[in-house]
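Take a look at the structure below.
For this depiction, one protein chain was excluded, whereas all remaining protein chains were kept in their positions.
== chain A ==
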Amino acid sequence: MNKRLDMCSDLSVLDRSPEGPLFTSVDDVSARLAETGYLAAPAVATTVFLADRLGKPLLVEGPAGVGKTELAKAVAQVAGARLVRLQCYEGVDESRALYEWNHAKQLLRISAGRDETWDETRTDIFSEEFLLPRPLLTAIRGDEPTVLLIDETDKADVEVEGLLLEVLSDFQVTVPELGTITASRRPFVVLTSNATRELSEALRRRCLFLHLGFPDEELERRIVRLKVPGLDTALTESVVRVVAALRAMDLRKVPSVAETIDWARTLLALGATTLDETVVRDSLGVILKHQDDILKAGAKLDLDAV
C-alpha cells in the first residue's frame, strides 16, 4: 500500500509551467517559427502566443494540406520540446490513447512470487512498473517541455472526446488503481481537425479555436520561395496567381498549400521558365485531383483553345 500513496504524493500539483512562457510577444512567435521554416500568418502567431500565455489547448481546424500538423511540429522545435503524437482514427480507445496495464507482465509477476501473501502481490502488480503509458499519459508525466499533438481529432469516436476532456481542462489523468496523476509541467497541446464531424461543444469550449485557411497571396509567395528556392520569381508569382484563381472557383477539391508547393517543384523539375498552355495542361493533375475539376479549370483558363 505504501508504494501507492508515495506515488500520489510525488506527483504534486503545479500550475502553469514554472519556467515561464515560451514566447515574449506575437512578433517573437512569428520570428522564431520562421526560423524553423514555418511562415505563420498574424492570426496563427497571435493564437499560438495566447495558447502559451493562457495555458489552454489549441484547436486547429481547416482543409487538408494547409499545415495544421506542421504547426505543432514547428512549435515543438522552437520550444526545444519533445513532440508526443496521438493519431486518432475510428475505433481509437482508452487503451490506445491513455494507458494500459501490462497483463502479460502482471501474470509473470504473480506466478514468480509464490510465497507472498495475496495483498502484497495485489499492491505490487498495480504499480507503475506494470503501467504502459500511451500518448496522453506520456505527455502529462514528463518533466521536460512537451508538445502534445492530437491529430485528426474528428476521426475519433465521440466517446474519445469525453476521455480528452479531463486531460485538456485539468491536465490530469485518473487511473483508478493508482489515483490521479497531475501534470508537473503543462504540455502545449495542439488538436487538429478536418471538420468531417462536428466536435462536441464541451471540447471546443476548452480550447482556443484557430481556423487555418488558405494564406493570402503575399504569404503564399513567401512560402513557395522558402520551400522551392530554385524557382524563378516571376514564375512563382504566376503560380500563386493561378492557384488563387482556382481557389475562387467552385471545385470539388480546391488546391491547398501542399499542392502549390508540389506544383512549384514539378515546374522546377520540368525546367519551365514561364507558364504557358502546354505546361499548365500537362501538370494540372498535380494540383487538381478530380477529372471534373480538371475539365472545369481547363475551360476557365482557356486551355482547350489550343
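Keep in mind that, in the parts below, a residue touches a chain if its C-beta (ideal position, glycine included) is under 8 Å from a C-beta of that chain, and two chains touch if they have at least 3 such contacts; residues count from 1.
Definition applied: contacts and distances are computed from a predicted model.
Trainee: For the chain omitted from this view, which of "Spermidine/putrescine transport system permease protein", "Na(+)/H(+) antiporter subunit C", "L-arabinose ABC transporter membrane protein" or "VWA domain-containing protein" is its UniProt protein name?
Mentor: "VWA domain-containing protein"
Trainee: From the list A:Q87, A:T180 or A:S238, pick the residue that touches the absent chain.
Mentor: Going through A:Q87, A:T180 or A:S238 one by one, A:S238 is the residue touching the chain not shown.
Trainee: Which of A:H103, A:R122, A:R197 or A:K289 touches the chain that is not shown?
Mentor: Going through A:H103, A:R122, A:R197 or A:K289 one by one, A:R197 is the residue touching the chain not shown.
Trainee: So which bits of chain A touch the chain we can't see?
Mentor: The missing chain touches chain A at positions 26, 42-43, 46-47, 49-51, 53-54, 56, 61, 157-158, 195-198, 201, 204-205, 208-211, 213, 234, 237-238, 241-242, 244-245, 248, 250, 252, 274-277, 280, 291-292, 301-302.
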